[in-house]
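Of the protein chains in this complex, all but one are displayed in their positions.
Up next, chain A:
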Amino acid sequence: MRRIITMTVNNRPGVLNRITGLFTKRHYNIESITVGHTEIDGVSRMTFVVNVDDERIAEQIIKQLNKQIDVLKVSDITDQAIVARELALVKVAAAPATRQDIYTLIEPFRASIVDVSKDSLVIQVTGEPEKVEALIELLRPYGIKEVARTGTTAFTRGAQKAGSNQKTAFII
């Protein structure tokens, strides 16, 4: 099962190493990580997408992360109302004959062309990972030369639906 875990951490040297090291030690598989500053000085936000076998391991991950001194807060937000976004850059082969097709194709995805060269285009798309996935699949027949994806970054929406499953780190 795929879980989205977000956390805030002290922005100290080695903190990313600490977290990824923990995943290695405990044998958890990371699908993606994003890290960046937050509104608070010295605090960074990390978003992990992990694949785990069951709930128990998901719970263990949260608890182990929580034990890290530099981790301030951890939440598994998978089952909450969330905003999850990813950015991808896709370099696709584009001969003059297919160029117009590609323009039309990407439009419903609200993707944009950010670089044009003689025989290729670079397309930028943002959105939920499934949407990014879908666009890449549609572009594949044209000949994808390179893909760079940021991985998912996410947080919870301002308003949560009543009864949404709030996952907290402790089971006291």
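Operating definition for what follows: contacts are C-beta pairs under 8 Å (C-beta built on N, C-alpha and C of every residue); 3 or more make two chains touch, one makes a residue touch a chain; residues count from 1.
Going forward, contacts and distances are computed from a predicted model.
S.K.: Have a look at "Sarcosine oxidase subunit beta", "Multisubunit potassium/proton antiporter, PhaE subunit", "ABC transporter permease" or "Acetolactate synthase" and point out the UniProt protein name belonging to the hidden chain.
M.R.: "Acetolactate synthase"
S.K.: Given that one chain is not shown, which residue among A:L72, A:L87, A:A134 or A:V147 touches it?
M.R.: A:L72
S.K.: Looking at the whole complex, which of A:Q64, A:T98 or A:T126 touches the chain that is not displayed?
M.R.: Within the whole complex, the residue contacting the unshown chain is A:Q64.
S.K.: Using the document's contact rule, name the residues of chain A that touch the chain not shown here.
M.R.: Those residues of chain A that touch the unshown chain are 9-10, 13-14, 17-18, 21-22, 24-25, 56, 59-60, 63-64, 66-72, 169-172.
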